[in-house]
Structure formats: structure tokens, C-alpha cells
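In what follows, a structure is listed as C-alpha cells, so that the remarks can point back to it.
Every protein chain but one is kept in place in this view of the complex.
Now for chain A:
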Amino acid sequence: MNVTRGFTGRPRVQNTGLPPGQYDAGDDWPVLSAEVTPDLSSADWTFRVDGLVEQPRTWDWDEAHTLPASAYEGDIHCVTSWSKFGVRFAGVSLDAFLAVVRPHGSATHAVAYSHTGYTTNLPLADLTGGRAWIAWEYDGKPLPAEHGGPARLLVPHLYFWKSAKWVAGLTLLDHDEPGFWEQNGYHARGNPWEEQRYSGD
């Protein structure tokens, strides 16, 4: 351990909800995006699932809203070290979309992509079983554009760069294919509890 002279840190309460190396951002919700925030209306938003599936399909805003509503209430963790407790998102579970397209048995991974061209890769197992959503509401209100509105992917158990903003689709693959930040040196999976920040962690 490399103790820093004179550094005590903030008075801390034992917080078991905080993954290693993270701090509680409190009411802040920092915006971390390398892109120009797009001017994307819900009327122009679509979401597609294709690749290794029986029945590729594209949903528009109204069609996606006919799927069963599903909410997430819990914590989110950003690789830049902040975590946010007890946030509330609403949308549709990704399981509902996958049930329609029916993934092939050979599908193991997915690439999520946004309406802006951002990409991020995920093991399919991280997107199923009630662990991922397409979210369009935050705290009871429409998701703000700078946080990915009208709709973003939400995979709260992984670092938040995996939760692609302005999500446009998922392509299912039988192999892993690094996305935007992953090609820029970030970890392929990004589990906050194992501190998988950068490739090599």
C-alpha cells in the first residue's frame, strides 16, 4: 500500500453499496460523453435487434411502448469513479425485445450501437434475465437528451459506458467485438465490483 502523506480523505461511513475505487456523487449526475448531444426526437427514434436471431425486428417509439413496462430502481456506477445510489429508470426490459426476435443458440455477445454511431460490446448473458433495459424515463420524467434521451440502454450492473445513450440497436454475434471505448483502452466487460476499468485489469 502506498500511503499518501497527509491524505485522510473525506469522513466516511461504511458503505457496502460502493464498489472499490468509487465515490458517492450524491445528487450530481455528471455527463460524460465525447459526442455532440444529438437532436433526436422520440418520433425519429427506432430500436432494432438483429444478427444471430430468428426474426430481426425494428421498433419505433409507439411500438416499443406497447411492450410490458418495466422499471429499475437501484445504483449506477461510472468508470470515472462516481456512483449514484437509488436512481429510478422506467422503460422496457430487454428480455421483452429478445423474446420477439428469438436469439439463436449460437449467439454469445452483442454490440449495442447508438443513433450517433457509438458502439459498446456486451456478453449476451449481461443483457438477459432482467438485468438490462431500454429506458426512457428517469425519476418519473422523460430521460434528458444529455443523458441519452429519448432512450438509452441501461445495464446497471456494469460500468455506465456500457449503457449506450441514444440507443439504436443491438446486433447479436457469436464472438466478442470491442466497441468505441473498448477500442480506446477500456475493459471488454466492465464489472465495477471487480474494478474492470481498463483492458488488462
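Just so we're on the same page, a residue touches a chain if its C-beta (ideal position, glycine included) is under 8 Å from a C-beta of that chain, and two chains touch if they have at least 3 such contacts; residues count from 1.
In this section, contacts and distances are computed from a predicted model.
Undergrad: The chain that is not shown, which UniProt protein name from "Ferredoxin-NADP reductase", "Pyruvate synthase", "Carbohydrate ABC transporter permease" or "GXGXG motif" does it carry?
TA: Its record in UniProt gives the absent chain the protein name "Ferredoxin-NADP reductase".
Undergrad: Among A:I76, A:A135 or A:A168, which residue is in touch with the absent chain?
TA: Only one listed residue reaches the unshown chain, and that is A:A168.
Undergrad: Touching the missing chain, which residues of chain A?
TA: 1-10, 12, 21, 23, 28, 30-38, 50-56, 80-82, 104, 111, 113, 115-119, 146, 168, 171, 173, 177, 180-181, 183-186, 197-201
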